[in-house]
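As you look at this complex, bear in mind that one protein chain is not there, while each of the others sits in place.
Residue numbering begins at 1 within each chain, and the chains themselves are lettered A, B and C in the order written.
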Amino acid sequence: MPEPPLGLLAEFASADALLDATRRARSEGFRDIDAFSPFPVEGMAEALALKRDHRVGWITLAGGAFGFLGMLAVQLYVNWDYPIDVGNRPLFAWPAFFVVDFELMILSAVLFAVIGMFWMIGLPRLYHPLFSAPRFGLASEDRFFLYIESRDPKFDQEKTRTFLGSLGALTIEAVRP
Amino acid sequence: MRDVSPMSGKRVWRSLEEYQQSDSFGEMLKAEFPSLFELWTVDRRQVLQVMGASLALAGMTGCKPVRSDDVVPFVNRPDGFIEGRTQHYATAVLFEGYAQPVIATTSAGRPIKLDGNSEHPAFRGGSTPFMQAAILDLYDPDRSQAPLMGGHPASWADFDAQMVRWRDVWAGNGGAGLRLLVGSTTSPTLLRQLGHLRKALPLAKVHLFDPLSGYGAGPFVELRPNLAQAGVVVSLDDDLLGPGPRQAIYGHVWGERHGEANGNQRMKLLMAETTPTQTGAKADRRIGVPPSRLPLVAQALAAQFGLGPAPAQLTAKERAWVMDAASALDGARGTSLLTVGRFAPPELRAQAIRVNQALGNVGRTCDVAPALGLVAAAGETFLDLVRDIQGGKVAALFVLNANPVYQSPGEIDFPKLYAKVPLRVHAGTHVDETAARSGWHMPLPHALEDWSDARAPDGSATIIQPVVRPIYDSRSIHEIVAALTSDQPAPAKDAVRQTWTTELPDEAAWVGALKAGFVPMPASTAATLTDRGASTQQMSTQPGQVEIVFRPDPTIHDGAFANNGWLQELPKPLLKTTWENVVAVSPALALRMKATTGDIVEVEANGRAITGPAWILPGQPDRVVTLFLGYGRTRAGRIGTGIGYDAYRLRSARSPWTATGAIRLSGGRAILATTQDHHMLDAEGEDVVRTVTSQKPSALRQSDRNQSSFYPDWKGDKPAWGMVIDLDRCIGCNACAVACQAENNVPVVGKDQVAKGREMAWLRVDRYYAGDPEEPETYFQPVPCMHCEQAPCEMGCPVHATVHSPEGLNLMVYNRCIGTRTCSSYCPYKVRRFNWFDYTTDAPSPTEAQRNPDVTVRGRGVMEKCTYCIQRIEAATVRADIENRQVHDGEVMTACQQACPAKAITFGNLADEGSAVRTQRSSERNYALLAEQGTRPRTTYLARVAEEGVNGD
Amino acid sequence: MPQVFSKTADTWLHAIALGALALAGALFLAAFAFARSQYWDVVARTPLQPVPFSHKHHAGELGIDCRYCHTTVETSANAGFPATHVCMTCHSQLWTNAEMLAPVRESLAENRPIDWHRVARVPDYVYFRHDIHIAKGIACVECHGRIDRMPLTYRAKAFEMKFCLDCHRDPAPHIRPRDQVYNFEWTPPPDHAALGRKLMAIEHIKSPAELTSCGTCHR
Partner (left out) sequence: MATRLGPLPVKESLRDITAEVARVPLQMPARVPWLIALILSLALLSLFLGSITYLFARGVGVWGLNIPVNWAFAIHLYVWWLGLGHAGTLISAMLLLMGQDWRNSLNRFAEAMTVCAVIGAGMEPIIHLGRPWFLYWMFPYPATMGVWPQFRSPLEWDVWAVMTYLIVSVLFWYIGLVPDLATVRDRTRKRGWQVFFGIFALGWRGSARHWAVWNKTYRTIAAIAVPLVVSVHSEVSLLFAAGQIPGWHSTIFPPYFVLGAAYSGFAMVAMIAIVMRHTFQLKQIVTERHLDVLAKVTLAMGLMTAYGYVFEIFDGFYSGDVHEIATIHDRFFGIYAWSFWGAVIFNFVPIQGLWFDRVRRNPVLLFLISTSVVVGMWLERYMILVTSLYKDFLPSSFGHYTPTFWDWSTYIGMLGLFMTPFLLFVRFLPSISIFEDKEVLAREKAEAAHA
């Protein structure tokens, strides 16, 4: 007897089919579901009822502010620490300092955004049970997959399989660890 | 490669040139990929790195190397010696045999700098490029290091052993067949010794070899200008301000009588010259005259004062000049001066004496006096010697401090004649062309190494005291001459002391003279003019022929300085070429020949020819070609051998300064290592060098005023160092540039680097022309770092390597510089210099010993520039600080300021109300270079003063 | 499709990433520490000298004034190294046969200098002057440490630029009355900085801006 599956993976031929299936699964009451597609599918976030997520923006903003203020602090500090007359220019030459400041703001914002993104989506994660599913590799090709996890309260291996079949899935696989 | 240097058998510079020519692969490589060629012959650079001197010397490499963290104290500290402090000694170096009084600065026993003796009544602290550069000759690694017999190293003992035998022979025959050929000298001791020799060996003869006074007899009497008394000076081809033993003296007078002139009357100068000179450049009224017409101009001028008939064939331009000159002379009887150049025909000099006598100038603005130095009497000229050798009358020839094989005129095949003399002995500082053909060669010491004496051109004498022990196994000329008659020759010091027993009777007087650096001499005895009545050699030029003028090279002179890297790399004042001599032609002649600057031309005269690069010289009289002596040497040393052409080959003994001949393009072009092209100033350039007149006394222009800035004005109670350069006083002599090089360890980089635009001079003297190229106005402008208060360079440096000091210095921190060169890109004056290669490698070399220990030696990849001699500012500030006082005005002198004979450079504290520099800066003539750039330079200029309608606007 | 990576792959990945980060940080810290280490600064090392000269004995125990040997310390940039003669003023009388003094006697006899190894040394591009520091009340001990307690001489302070700057930025705590400059035993008053400020005014010591201007030491 194989151990119980982690969930069921249903394959669809098109983005529209996947979108449709996802909506139906959702309205059926499934919550622990995920959709996989070779490219971002418009409307999928709504279909999955993902909350509007502003974290990326905030993280980027935080990164920008960090870079801007940090570099400004560095520039002010170094000129305070060792004040040197440079061509009779002001010691705290704000317009000149803003140039490097701007760059560092951008650099820091982008670094924060990228690191934040990977943190939010939990990557890198080289091993994942889904990779064991024989047809899952097509998710990066031209197939679209709906995945219902077994931890969903509504999950029942047989019923769910039937339900997925009713959505027009081309194949349905059980994902095992 | 096939050649060997005379001493060591090592490859020398000259041979590399030959190597390129003999190797077809090298040829191809050089043509296709000059830089790759550089890689392939990497030792070429190494040779040049320390002015061709970096190759290890046999004597120097033997020493145990001293590691940088070693400290080697004295065994017994000499009295008064303070480590880290410099000592100063008054002495003199020689130029054409004349004393050039100097104060030698030594550090830890090494002479590192020469400067003018400010106590000297005539020199007044002024110096010339040659005085400044003489220190480098001391450390010249190519100097002769030991006696040579037949070209092989020998010892003085060997020589002394020979001498015993020769003395026996001469004692027996009264010196018959013994001849001495002595280079120009004014040494009273040497003259005394030669007198003694004549008495002891009555049949021996002493011939004078002086290629710069001609090869014949006399002059026994000279017109000695006393420029300080003259209000009007008319010069017939006399380059008063140009290179010569009197340059510093005249430069001083010039400075006194120009600029604000210190209340003195401004000197008026009129010049007629056969080739452009510094004097012509500074003259109020200048005319270019071909040498064939110079006697006519002189005659016309004399006729104005009733001396002889007026010639008819003057051009309008010449006549106008003669009238101006005559009226100027006439208007200042007793305070005027007519002077004639040393290269003009002798009868012109006699004529000038008569004119001055007529004007009542003699005894006031000039003296007629017997010549100071050794003069060739009848029968004892060089030509007499030549005749005697031909006649087989010469058995032994001692060539003392002269180089006749190189410097004799081309019409005499002296090398061949010399070979006929059975015993040939040469004494000189280098194993030169003559030494190489002599049986014996004896090294002479540098002036700073041994005792001697000499007369300065003003008549005063200087006891030359050594400031360093001889570096090589040399022997003084006084000992050599004494040895001719004595088996116990007195050491040089005793010989000199003996000469001065009358004037300096006791030890106190002797020490006093040594400390002062000069011995005042009684006013020169007036001499009467004896007209030798030599006939004027009327020069006649055929159509298609040109007149040729010979001149000593402006920087290496008659060739004596050929192995001096500083002088080789010093731009010639008017030409701005370095490392070689050129053939100067007039713009009109060049146009007719279809020649441009750099084209190789062939000049032929007296059946001999030379080839050299043409240089179009504004102001050169048409159909006159100027050739410069001193180059084309075959045994000058690693620096001076094999560069340029040898103009002596075209000379004749009868007419050493002029010739007629032909010039033609010979095909090919030369890459000239110039530091500045011909720049005729246009409207834009007039702001660069400015002129004021009595009508328009302010140098300021509209664009200088109302300089607003984002940045605050300079403020503070600190000293504000600044410099003012008086363009009216500046004579363009380059003494400042060489002084700067000596003081600040500025490297010599070699011809190929200069040709690429990589000369390292921190202070350059720019030369500009304005107006008609045939009769241009010529301007000199020394340009050091401006030390801008709002320095654009500093803003560009990413690592704080060039910053401002609270005292307003634009600092350059070499050890912080990473070499982005942003500062130089942003510098509007382009005064910054970059170490493109490692120009100052640590290879052992005596030239390293010259380096100023107070100035960092810069490595590769580092920017450098004028620092206002910060080491001197620092020393004075610390001195004042220890004494808890302010730095006095004049306490800090920059090297350039100190060297300037005309006192054209003033340096000091601008914040000090009473300082000289502040006074100068408030002059109406004061202006800033490129003021409209808003850089607020600390270095400013005082505009040149022109007579209304004569010079400038 | 099969799994490409095993379940432990992620653990490895994280370990390697963290390890790399830690290594980079450690390298930076190591470089930081090395640049300040006694090794790099050549501090507290006693090079082999021709004569094992003891400052402790001469300056400390015998109380010979610094200037007896370092004669030019008040008049020149260099403090001055004693000539052999200076050593022999005493050692021609004392310890005339001591083995360890043989090089000194040889030096005098053969007129050959003694080749010492410099301990306190700044780079060639740093122009340090003893005279002005002495004149303004900077004691020997400030840079050379308790040299009167050194049996063999070593560099007591790291001659980093920071070391010079610290004092040039705020000289007050380092200044003492001129007559105490050579006194190793001088104990500063509790408010040394206040005394220092007073002395700064008396001695006209320059402002930090001037003292820290690059040209003060580099040219």
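The rule we apply is simple: a residue touches a chain if its C-beta (ideal position, glycine included) is under 8 Å from a C-beta of that chain, and two chains touch if they have at least 3 such contacts.
Keep in mind the model is a prediction, meaning the values are calculated, not measured.
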{"item": "Displayed chains contacted by the hidden chain, counting the whole assembly", "value": "A, B, C"}
{"item": "Residue, one of B:Ala108, B:Ala377, B:Ala395 or B:Val688, that touches the chain absent here", "value": "B:Val688"}
{"item": "On chain C, residues whose C-beta touches the chain left out of the figure", "value": "1, 4-5, 10, 13, 32, 35-36, 158, 160-162, 165"}
{"item": "Absent-chain interface as seen on chain A, which is shown", "value": "14-16, 22, 34-41, 44-45, 48, 50, 53, 56-57, 60, 74-75, 78-79, 81-82, 84, 86, 89, 93, 96-97, 99-100, 102-104, 106-107, 109-111, 113-114, 116-118, 120-121, 123-128, 130-131, 136-142"}
{"item": "Hidden partner chain, residues of chain B it touches", "value": "33-36, 38-39, 676-677, 679, 681, 683-685, 688, 753, 756-758, 764, 766-768, 781, 783, 792, 795-800, 816, 818-822, 824-826, 828-830, 832-838, 860-861, 929-930, 933, 935"}
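Just so we're on the same page, only the chains that are shown with their structure count from here on.
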{"item": "Distance from chain B to chain A - Cα centre to Cα centre, in angstrom", "value": "80"}
{"item": "Junction residues of chain C - those touching two or more other chains", "value": "209, 213-214"}
{"item": "Shared-contact residues (touching 2 or more other chains) in chain B", "value": "800, 803, 805-806"}
{"item": "Of all residues in chain A, those that touch chain B in their complex", "value": "84-90"}
{"item": "Chain C partner contacts - residues on chain B that touch it in the complex", "value": "68-77, 82-85, 718, 800, 803, 805-807, 809, 811, 813-816, 854-857, 867, 870-871, 874, 878, 881-882, 884"}
{"item": "Chain C-touching residues of chain A, taken from the complex the two chains share", "value": "82-84, 124-127, 131-137"}
